[in-house]
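A single protein chain has been omitted from the complex, and every remaining protein chain is retained in its original position.
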Amino acid sequence: MSIEESEATGAPGAGPTDEFVREWRNAAYNCYSSGHKFCREVCPVMQVERNESWTPTAFHANVVAMEKGELSIEEVASDYVNCTQCGACELRCPNTLFTGDFYRFRTRTVDLVKAVRALAVEQGIHQPGYQRWNLLTDERRHEPVLGEFDGDGIPVDQAHVADWAADLDLPIGGETILFVDCEAAFYRTSVPRAVAQILKLAGVEFGLMREQWCCGGPAAEMGYLEQAKRFARHNLDDWRAVGVKRVIVLDPHDYITFTEDYPKYFGEEVDDLEIVLAVELFAELIREGRLRPSVPIERTITYHDPCRLNKRKGIWKEPREVLRAIPGLDFRDVDRVTQWSYCSGGGAGLPVEKPELTAKISGRRLEKAAELEVDTLVSACPWSERPLSQAGDAHAIDVVDIHELLAESLGIEVGGRRGA
Amino acid sequence: MSAVATAGGLDDRVLDELASVLGDDHLLTSRPARLHRARVPAPFPVHRWADHVPDCVALPGSTEEVAEVVRIANRFRVPVVPRSGGTGLTDGAVPLRHGILLDLKRLDAIHEIDLEDRTCTVGAGVNMLKLNEVLGRHGLIYPDDPASYPCSLVGGRIGTSGWSLVGSRYGHTRDLVLSFVHVLPTGEVIRAGDGGGAKISKSSTGLNLKHLLMGHQGTLGVATEATLKLYPRPEAELSPFWAFEDYDTAHRTLRELVRADCATFAGAVLFDEEKVAYLRRDDEAYIPQPENVRALVCAVLYGNEDEVRAGGRRLMRIARANGARYLGDEISEGDWAARHDRYATPLHGRTKSGQVIPMSWHCEDAAINWSRLPAVRREWHAIIARLRAKSDVFDDWGMFAYTSGRTGVDYLTEIDVGIWEQELDDETWAMWVQAKREIAAVAVAHGGSISACHGACREGEVDVVPDELGPAYDVMRRLKRTLDPNNVMNPGKYGFDGAFEEDLT
Partner (left out) sequence: MTPFRHGEQRTPPSARRVTDVAVMRFEHIYEVDPRLMVDHVRQQPFPNWDTQRIAGSRHDHLAWMHRHWASVVVSGEELLDD
């Protein structure tokens, strides 16, 4: 039936599942009727679990099944936990890769997983880990990255969100602010310290937010959409209040939240807001000669393309430019297409609900690195660095953030800590 | 107890026994787990999904577990349907009688890479692309290259006796698999190969069971591990595409290219006029060409660079002498590298008024001699035209013909039919099944075979199988009965139930 017909009859029903199915019907059949399944071998979950119920194909087929009345949201909700929203599947899918731009219609598994999770939450179906995590985030305005009871006695809350910058003499407000995600602000503080000090060295003016809340991205990824929007509204209002025109982010997850989620929530209101990814800025500053990494770093490294840069945004060149500018490195690269099937397992709340699955995925990533006989795995995503570091211990591979490495080569004493 | 395994509804005794073999984590009984393993990419009667849902899903982790599951199935007379990648196109893995869905994907280890004799041994759940990422580091390749290369699994390639796009040089799955561990329908485990050696490609010891136990669609048991023949990773690749003003010229040129007898020739493909018209819907697949480009031929060569260049020069001369126009490096290289991805693009579906709709894709795969291609082409397009006149649910996406062997005796002959799955109902499904019967009958009438590679057990075409096989079909039934006395393995497929009629009287 045509779009008009299905909207007019409102077939089959008017409940939230029916609305959802109507919205996703064509997308679901685009997958179901294709049969390609090229998504599977690039999916980090599929590679370790080999369970066809936890595949992008099944995620789409569930919608068809719900349309036919064969399955209900209750029956499938927990299956959607098994996804890091890395975007490999939807990129590799021929309906994106070969004809997505032609039709302006592509596979959107990430959005589908988020939408199903939101549908479940809306109907009172919660995953216990997600629910607890987002409740604590709501209470403190930041994600409980140091555990529920604040490991090391460091409180995760508004009063301490800028503690990482205590001795760096950074102003509050201004046209350009640096946004620091929860994991970097509280757990791996060496990353924002590195970024802030590199920016200062290059003479880039910036400040911190008056009142930074969590960006809201993880809440949206886990299905807590109302909370995500509320947090986004707060952050946007805070920016507007001090005349912010430009937001620098160091975390790929934030980059996605601000360039994709915030426009969806706020539309034209954010048309003129500039979002700058720190590593892209640093590559440019190196090209212009405003940053000259000169301290040799004798490490044998390989680079982990963060999913949310490489697969989700097509950003892979600048991090490699930065690494190639650092003297002393023996850089054993793996190309960006091969890395479509790599992942740390840290995304979309997976470590919150199924840490053992995250560990399997990051274990596999470290095995790949170990085959190259490197001593260091460099990432550009703080969220990936925790699971990768944990897996790195077994291989005696040090997991380092690209900003930390660059700062070191610029002669900066970074300070802070690289996690617990 | 009936000798013929009947439809499922497994009781707790069976489930308990299965759980004790597999562990609770690897026996799935939830409805989603079972629904997702009911279908394969061939067009599916979505409105009758529930008809094909298995009763439980077994995810074995070893050959021993597979054998135990099969033994349990025999004791309780329960159907077992093996499922490898679930990317087959003949409904081989669709459970006709519910039962136990045996999902082999956990058998995904690379057990051995033998650099001396150039073989590797892998679990049936291994994908060829991922395998070749590993083998490439050793300068080796396992050149089994179907359209499903990025996602199909070794076990399924054995179960369907797969066909490869580069089979004209490297052979097909039956040539590339040296031997495999096979669980028989009774649960006994044997090695199936050429003779008894695991790494032997040619033997005359005893009867050859290897080819019997490939391509049976799970009706004669299931492979759990395979030893594969490896080739050197090619030094060079050349994949020229040529344009023609009409099909007949393209068809003749195809023959001349094959007759050039180039050692590095790995395959050639003929695109008919309807296929070219279909490709024009997506100018990403096909940079806009003048109106007089109506048919295409491509060839591909792999091997060492000296030989690929020499072979390439000869083919370019032959093509030009036959009136072909080379389409240039950009199209030739891009379209060959995109060979796996150009198939089922749902949004290439069109209503009769030209509006975009998502269509599923049926891919016929007859084996036809070169001399019969033009006639088969005419008859098949006529069948689809009649279908499309009756209903917007069907669309003609044109035909391909691919060399199956380097002498060009026979071609994998494919017509692609778009099917608007969202709109399928019993009436249009019945129209489709009738068309399938007619398509299959055309292949047989022209001395060909219903299926070069997918298998022939879909609704419609399976009715024509006895016509194609003649008295050999009865031999197959007798073999089925001998090897699977309780009819537990994929019962109902291929009409092999007929082998058990005596037990029902």
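The letters A and B name the chains in turn, as written, and every chain counts its residues from 1.
The rule we apply is simple: a residue touches a chain if its C-beta (ideal position, glycine included) is under 8 Å from a C-beta of that chain, and two chains touch if they have at least 3 such contacts.
Bear in mind the structure is a predicted one, so any value in this text is a computation, not a measurement.
> Given that one chain is not shown, which residue among A:Val295, A:Val337 or A:Ala394 touches it?
Result: among the candidates, A:Val337 touches the missing chain.
> If the hidden chain were put back, which of B:Thr351, B:Asn369, B:Ser391 or B:Gln434 would touch it?
Result: among the candidates, B:Thr351 touches the missing chain.
> Which of B:Glu237, B:Glu256 or B:Asp463 touches the chain that is not shown?
Per the contact definition at the top, the residue touching the missing chain is B:Glu237.
> Just one of A:Asp163, A:Glu205, A:Glu274 or A:Glu371 touches the chain that is missing; which is it?
Going through A:Asp163, A:Glu205, A:Glu274 or A:Glu371 one by one, A:Glu274 is the residue touching the chain not shown.
> In terms of residues, what is the contact footprint of the unshown chain on chain A?
Residues 2-4, 26, 91-92, 96-98, 100-106, 108, 246, 258-259, 262-263, 268, 270-276, 280-281, 283-284, 313-314, 318, 335-338 of chain A touch the chain absent from view.
> What does the interface between chain B and the hidden chain look like in terms of residue numbers?
Against the left-out chain, chain B lists 129, 132-133, 136, 141, 233-240, 280-284, 288, 301-302, 305, 308-309, 312-313, 316-317, 320, 326, 328-329, 332-334, 337-338, 347, 350-351, 354-358.
Keep this in mind: only the chains that are shown with their structure count from here on.
> Between chain A and chain B, what is the separation of their C-alpha centroids in Å?
38
> Which residues, counting only chain B, touch chain A once they are in their complex?
28, 30-33, 35-37, 40-43, 46-47, 49-50, 59, 85-87, 103, 105-106, 108, 125, 127, 129-130, 133, 148, 150-151, 282-285, 338, 340-348, 356, 358-361, 419, 421-423
> Within the complex, which stretch of chain A touches chain B?
1, 25-26, 29-30, 32-38, 40-41, 50-53, 55, 57-58, 61-62, 64-65, 68, 70-71, 75-76, 79, 92, 94-95, 97-99, 101-103, 105, 338
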